[in-house]
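I'd like to ask some things about the structure below.
Complex shown without one protein chain; remaining protein chains in place.
Naming follows writing order (A and B), and every chain is counted from residue 1.
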Amino acid sequence: MPASLLLAAIALPLCVAPALPALTRRFGWRTSWLAALVAGLSAAFTMAAGLGADWSYQWLPSLGPALALSLDGFGLLMSALIGGIGAAILIYAGGYSRHDPHLGRLLAWLVVFVAAMQALVLADDLLLLFAAWEVTSFASFMLVGHSTHLAEARAAARRALLVTAGGGLCLLGGVVLLADAAGTWRLSELAVMTDHSLYPAIAILFIVAAATKSAQFPFHFWLPGAMCAPTPVSAYLHSATMVKAGIVLLVRMQPSLSGSAWWELPLLIAGGLTIVVAAWRCAVAVDLKALLAGTTLIALGCMTVLAGIATPSAMAALVVFLLAHALYKAAAFMLAGAIDHGAGTRDLRVLAGLRRAMPWSAGLAGVIGLSLLGLAPSASFVAKELLLAVAIESGPLVVILFGLAAISFAFAAVRVCWAPFAGRPSSRAEHAHEVDRASLIAIAMVAIPALALGPLLAAAHAVLEPAVAAAGGTITAYQLGLWHGVSAPLVIGLFAITSGLIAGLLLHRRLRAWLRTPRWWDAAAWHDALWVHLVALAKRLTETMAAGGPRAAAALCLAVTALLVLGVIVTDPERLPLPAWNADASPLDLAALALTLLGAGGCIAARSRMAAVCALGAVGTGVTLIFLAHSAPDLAVTQFLVEVLTVLLVMLAFRRLSDGISDSGSKLIRAGVALSIGATVFVLVLVAQGTQLGQPVGAWHAAAAIPEGHGRNVVNVILVDFRAFDTLGEIAVLAIAAIGAGVLLARHRKLEPAT
Amino acid sequence: MNALVVSPILLPLLGAVLALAWRNSPASQARIALWTSAGVIVIGISLLAALGGHGLAITQLGGWPVPAGIALVSDGLSAALVTIAGLMIFTAVAYRRLSLRESDPGHCFHPLLLALLGGVCGAFLTADLFNLFVWFEVILISSFALLAMEGRSQQIRASVSYVLLNLIASALFLIGLGLVYGKAGTLAMADVGLIYQQASAAGNGGSLDLAFALLLVAFAIKAGAFPLYAWLPASYHTPSHAVSAVFAGLLTKVGVYALIRLTTQVAPGADWIREVLVVIGMLTMLMGVLGAACQSEVRRILSYHIISQIGYLIAGIAIGGPTAIAAVVFYLIHHIVVKTNLFLVGGIIDRHRGATLSRAAGLASWTLLTIAFLVPALSLAGIPPLSGFAAKLGIIHAAAGAERYGIVAVALITGLLTLYSMIKIYIAAFWTPPERVVRHRFGLIRTSPMLGLAALTVVMGLAAGPVANWSQSVGTLIHNVDAYRRLAQVETQIAEPTPPHDALVRSQP
Partner (left out) sequence: MMAVLISLTAGALVAAAAYLLTGRRLLHLILGAALLTHGVNLAVFASGSIHPDGVPIAPAGATSMPTGIADPLPQALVLTAIVIGFGVLAFLLALSYRVQRSANSDDIDIIAKQGNHA
C-alpha cells in the first residue's frame, strides 16, 4: 500500500494533466481548484505513504536502471512543499490567468510539472532522477513560452531550455559514468566515490548540471529572462521548486560525491559569484519580478555554497533555508503578480500608495515582508541564524557572502513589500483595484505558514530531523529555536537588516545610478552570441563540405578509398600476397588489352561526342575480347550485345547537344585521384589472384552442374538454378530501370523545361 | 516458418507487378500497396514472434546448400527491420492518401515504392554478399526513379550527387566482392567470417582486410557517414513528401545494417575496422548535427539529422560487442520510426506553409499535428520517457562501459544540438503567430499516419525493458558467427558433391 501511494503521488497528476485543457474549456477557471486538489493529494499521498516506503519497477533490466521510488525525510519535506505550494499556486493561477484563453494548457503543464518534481525528489534511481529532471526542463520550456505570441517569451523559453537541457545532458553523462563507476543505479546504494579515477569528471558533470538548473553563475541569466512567463509560473518554477532541483541533486549526491576540493571549490565559486552578481542585479532592478528573481538567485547561491561546504551543520542550514525560502518566495511572487494585476504595472519607480486600493494585499505584503527581511518570528529568521552560524565556522569570505545576501533580502523586502503600498498614491494607484479572492487565499496559504512556522520549528524538530539527516546534516531542537542569546549571527543579521533597510528606503535611486550595469555585462547576450557563432561556424563547415558539389564529393569518396586501402597495406605489408608471374599472354589477349586501354584513353581525350562514343565502343569490344579469350563465351556475347545497345543509347541521349565536350578545371587533382584509385584497384585485383584461403565454391558448381542442375553450361546453371535469386533481382533492376526511364521520358513530353 | 523468410521479398515484387497491371486506377494501386505492405508487416511480425531474440530461420533457395546456393537467414534483427520497413511503406502510402490528399502520383509511384520495399527486405534477409549487392542495386534503381519521378527540374538536378556517389559505392562493393571470392572462395557471409577467423588465427587473413576496406567504404557511402554523405543532404529535400519520408527512414539504414553484418559476421575480430568507425562515427555525429544547426528549411534540417543519427549508430557499431550491438539494434528501430514520422510532419509543414522556417508559423492550432511533431522530435533529442531516450542511453552506456569517453562526450553534445534544431522548428512552425489565421482543421484522420508512428515511439519508450531484453539477445546472437554457419549445414539436405581439389585451374603455380 505505501508503495502504491508513492506511485500515485506521481501518476495522479500525470493522468489528470491531459484532461485539464478539455475540462477548462467546459468549466472555465474553476478547473484550477481541481488541479490544486490533485497537487495537494499528491503531497498527501507521500505523507500517507510514510518514511521508508519504496516502490520499483524494472524498466531496463538489461542495463540495470529501474523506476525506483523511495521516501526519506528530505524527499517527504520536498514532496510536501511541491504539493502544498503547488496547490496554492494552482488556485492562484485560476484567479490570475482567469481571462487567458489558454488557461487549460497552463494548468496542464503546471500539473505535469508537479508530477515531474515529485518523481525527482522521490527517485531512488539515478536514471529516473535524470528523466524527471528532463521533464521539468521541458515543462518549464512550455510554461515560459506560454505566451507564444510574444517574441520575448519565445526567446526566453528557448534560452531556458537550452541551458537547462544542456545541463541535463551533463547530468546524463555524469549519471552514466557514476552508475558505471559505482556499479549501481540506486541512489541509496551509492558508495563514497571520491577515490575513483573518474571522480573529478563525475563531480564536475553533476555540478554543471546543478548549476544550470539552479541558475548559478555562469548560467544564472536564464532565470531572470524566464520572468516573462505568467506570474504563477514564475512563482512556482522559478522560485519555489524547479530551481531547487539543482539543490536537490547536490543534496542527493551527499556524501558520495562531496567532501573533496573537486566538489567544494567549484560550488563555492559558482555560488559566491552568483550572490555577488545577483545582489548587483537586485540593486539596479526596476521591475518587481526582476528584483525578486535576483533574490532567488542569491538564495540559490547561498544553498549552493552550503552544499559545497557540506558539513552536517551546513546541510542542516540548507534544508531549513530551503523550506523557508520556498514558502516566502512563492508568496512574494504571487504578491508581485497581484500588484501587477491591481496596479497594471510592475515598475518599481512608479508604484506607490497602493495600500488604500489594495488593503488585503498590503496586509499580506506585511506578512511576507517580515519573512523576506528575516525578522523573528519567521522561519527565515531561524534559517538565517543557521546560515550565519555556518558562515562564521567557514571563514570570513562566506560571512561576507551571506551578509551580502541578507542585506539584499532586506533591500528587496522594502522595495517589494513596503514601497509599493506606502507613500502618496501615484496616478497608477488611483486606478488600482484589489485582486480576486482566489489569489488572496492562495497568497495567504503560503505567506502565513512562512511566518508562523518560525516559533513552531523547534517543536517540529522531530519532523524536520529526518529531512536534515537524509540530507547528511544534524540539527538539534535548540538550534531551531528563535532565541540563542546575543550571538554573533544575531548581530551580523541585525547589521545586515539595518543596512538593507537603509539602502532600500533611502539609497535605492542612487544605487541604481551608481551600479549602472555595463552594456557588455549581459550573460544572456553572451549566451545568444555563443549560439550565433556556433551556427556560423557550422554554416562555414557545412558549406566547405558541400562546396565542390557532386564532383568533389565523388573525388573525395575515391580518395578516401585509396587512402584506406593504402593504410591497411601500410599497417601490415604482409597483407599483400601477390601472384607469381607466368607468361601466358596470347596475341589475342594483347590485342584485346591494347584495344581496351586505347579506348579508355580515347574517352578521356575525345574532344567530340562522336569520338568519345567510338572510344567507348572500343572499350566494350576490348572487354568482350578479353572475356572471349578467357573461356567466358557467355560473358562475351552478353557484353557485346550490351555494348551495342549502350552506344546506341548514348548517341540518342546526347544527340541534341552541341558537339564540343571540352573539359576544364582542376585536371591535376582529378588525375591524382584517378591514378591513386586505379593503382588501388590494380593492386587489389593482383592480391585477389594470390594464395587462396578457402576452396572456391565454383568447384562445387562445376561438379554439381550436370548431376544436380541438369545443364552442361555451368554459368547458365548457376544463373538459372544455383543462384537464381540473383537473377530475380537482376530482372527486377532491369524492369525498374525501364519503368523509371519510361517515366522520365514520358514526363518530359508533358512538362516544359524549367528555367 | 522457413518459407516465410522469402515471402517479404517476393510479396512486394509481386505487388509491384500487380500495381503496374492496374496502372489506370490510382485507387486500386494504393490499395494493392497497402495490402502488400500490410502483408509484409504480418509476415515480419510472425517471423519476429517465432524467432524471438535467439532464433534463426533459414531458407536455402532452390534447396541448394550453402555456400553453393543463396540462403536467406532471418534473425530477430532482420525480422524486426522487415516489419518496420513494411510499416514505413504502409504509412507512407496511407499518408499520401489521408494526410496530403494528393491527386494521382503517377502510375509508377506505387510499383516503384513496392519494388523498393522488396529490395530493402531482400537486403535485410540475404546471407550472401553478392545477393546483397543485387538487392542494393534494386533499392538504388528504384530510389533513383522515385527521386526523379515527378520530373520537377530541381529533383532531377539534385539527383546528380545521389546517382554519382551511389554508383561509386556500388562499384567499390563489387570490386570488394570479387576480392572476397578470390580469397575466401565463398560469398556466404558467415562462411567468409569463418574463413577470415581461421586465416587470422593462422596469421594470413590480411588479404581479406583489403576486401573489407572496400566494403567498408561502400557501406559507409550508403549509410551516409562522414565524409561520404554529400549525396544525402543534396537530395533528400527534393522528392515528394511521402518519398522523402521513406528514404529518410529506410535507405541509409540499409547501409548501417550492412555495416553491422560486416563487423560482426563477415569480418569478425577485425579490430581495425572498429577503430576506423570510432572516428567516423564521432565526426558523422558532429558534422551532421552542425549541418542541421545552420539550415533554415524543415526537410534540410531533418536530412542533416539523419546523418548525425547515423553517427550514433556507427559509433555503436564501432564500440562492438553484444551490448553495444544490442543498443544499435534498439536505436536503429527507434530511428527509422522517428525519422520517418518527422519527415511526414515536415511534409505537412512544407505543404501548408512552405519549405523555409521563416514562412512556417502558427501550426499550434492543429493540436494533433503538434503532438505528432513533438513526440518524435523530443524522442530524437532523447527526452525521457520516449524511445530515443532508451536508445541514446544504450549507446552512451555501452561507450562508457568500453571506456570510449570521446563517444560519450560527442553523443551528449550532439544531443544538445539536436534539441536545438527540434526546438527551432517547433518554435518557428508552431509557436510563432501566423500572418493569416488558418481556418480549416487538420483532423484525426489526416493526422492518423503520424499519430500511429508517434504512438509506436511512446510504446517503445515505455516498454523499453522488453525491447531492450530482446535486442540484447539479438546482439548476442549476431556475434555468434558459428550459429549462422551451423544452421546452414544442418538444413543441408542434399549430399554435397565433393569436387576434386584441382577441379578449377588458377593462373598461379
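By our rule, a residue touches a chain if its C-beta (ideal position, glycine included) is under 8 Å from a C-beta of that chain, and two chains touch if they have at least 3 such contacts.
Note that this is a predicted model, so its numbers are computed, not measured.
Visitor: Looking at the whole complex, which of B:Ile41, B:Leu177 or B:Ala245 touches the chain that is not displayed?
Guide: Reading the full complex, the residue touching the unseen chain is B:Leu177.
Visitor: Among B:Leu11, B:Ile156, B:Ala242 or B:Ala364, which one touches the chain that has been omitted from the display?
Guide: Residue touching the absent chain, from the options given: B:Ile156.
Visitor: Tell me which residue among B:Val93, B:Ala188 or B:Ala234 touches the hidden chain in the full complex.
Guide: Within the whole complex, the residue contacting the unshown chain is B:Ala234.
Visitor: Tell me where the left-out chain touches chain A, residue by residue.
Guide: Residues 546, 549-552, 554-555, 558, 579, 581-586, 589-590, 593, 596-597, 600-601, 603-604, 609, 612, 616, 619-620, 623, 626-627, 629-635, 638-639, 642, 645-646, 649-650, 652-654, 656-657, 661, 663-665, 670-671, 673-675, 677-686, 688-689, 696-699, 701-703, 705-707, 712-715, 718-719, 723, 726-727, 730, 733-734, 736-738, 740-741, 744-745, 747-748, 753-755 of chain A touch the chain absent from view.
Visitor: On chain B, what residues meet the omitted chain?
Guide: Within chain B, the residues that touch the unshown chain are 130, 134, 137, 140-141, 144-145, 148, 151, 153-161, 163-164, 167-168, 170-171, 174-175, 177-179, 181-182, 234, 238, 500, 502-508.
Here, only the chains that are shown with their structure count from here on.
Visitor: Quick one: report the Å distance separating chain A from chain B, using the average Cα coordinate of each chain.
Guide: 27
Visitor: Please output the residues of chain A touching chain B within their complex, sorted ascending.
Guide: Checking each residue of chain A against chain B gives 58-63, 65, 127, 130-131, 134-135, 138, 141, 145, 148-149, 154, 157-158, 161-162, 165-166, 169-170, 172-173, 176-177, 179-180, 201, 531, 534-539, 541-542, 545-546, 549-554, 556-558, 560-561, 564-565, 568-569, 571-572, 574-577, 579-580, 582, 584, 681, 684-685, 687-704, 707-708, 721-726, 728-730, 732-733, 735-737, 739-740, 742-744, 747-748, 750-751, 753-754.
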